[in-house]
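The complex appears here minus one protein chain, its other protein chains still in place.
Now for chain A:
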Amino acid sequence: MEKRVTFKGRWLPLLLVLPQIAITAIFFFYPAGQAIWQSLFIPDPFGLSMRWVGLGNFEFLLSDPYYRASFVTTAVFSILVTLVSMGVALYLAVLADRLIKGSGTYRTLLIWPYAVAPAVAGVLWLFMFNTRVGVVTWYLGLLGYDWNHVLNEGEAMGLVVVASAWGRISYNFLFFLAGLQAIPKSVIEAAAIDGAHFWTRFRTIVFPLLSPTTFFLMVVNIIYAFFETFGVIHTITSGGPQQATTILVYKVYSDGFVGQDLGSSAAQSVILLLIVSVLTVVQFKYIERRVHY
């Protein structure tokens, strides 16, 4: 039995949803429309005139090897960020779930990094790994390892992945912990009596029952890695070295605001928009089916 409030008349309901519609229209539909419109032109660097090029921007982008490479970079980056942040968070949540004493303190400490803004997190990691004065770099040097993410592409990618994942672990941890605590204790006990040791229980009972949480976090984390890691990348590597950490969102910025190619930048935004819509639809349609509720 569903309880629904029904409003009579036409104007009151419209009035009630108006704020939401207004916000969506001003901050989403209008800019998205602008992006689509601008992607069809090449403006001059001073913004005084625009030349119609049709789909020229898109044609150029899709044949551009740097843009194609950025796709691969983005895929590698998002998959790594999602895996690292979710893996570590799940591990910590499993440990915290077993705690009886002091779990409150432990939880609070783990949640703190979430309050750190991505750009600040980026600077934090940058300081630690600074090639000249970084603490970690210095210790690595003592161990005989020459850390230089400014020159080494793999190290640069590793660093932005770790910095992006770090801030995300808290968020994932919270959801995983809630998910773990929602599993009835007696189910775990029944499995223990049935002869399942910790790891078997985790694999056959706990993880399948966590799958709704895991699925939700996967969607949220991929979207996070796509869009909200700009600050981290901007502060640590600025997309370098040799565009090794230029993910799609960063390329929109660097081509548009640094390179002043606003038409291409707009076209890239449109492509991103399409990718995210497709990604979300695919995720919900195909992965959700295999989730046990």
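Everything below uses one rule, namely that a contact is a pair of C-beta atoms (placed from the backbone, for glycine too) under 8 Å apart; a residue touches a chain by one contact, two chains touch by 3 or more; residues count from 1.
Everything that follows uses one rule, which is that contacts and distances are computed from a predicted model.
Student: Out of "Cytochrome-c peroxidase", "Rod shape-determining protein MreD", "Molybdopterin-synthase adenylyltransferase" or "Carbohydrate ABC transporter ATP-binding protein, CUT1 family", which one is the UniProt protein name for the chain not included here?
Tutor: Options "Cytochrome-c peroxidase", "Rod shape-determining protein MreD", "Molybdopterin-synthase adenylyltransferase" or "Carbohydrate ABC transporter ATP-binding protein, CUT1 family" narrow down to "Carbohydrate ABC transporter ATP-binding protein, CUT1 family" for the missing chain.
Student: Taking the full complex into account, find the residue in A:V17, A:V135 or A:A190 that is in contact with the omitted chain.
Tutor: Only one listed residue reaches the unshown chain, and that is A:A190.
Student: Which of A:L61, A:I205 or A:I271 touches the chain that is not shown?
Tutor: Result: among the candidates, A:I205 touches the missing chain.
Student: For chain A, which residues touch the unseen chain?
Tutor: The list for chain A reads 184, 186-187, 189-197, 200, 204-205, 208-209, 292.
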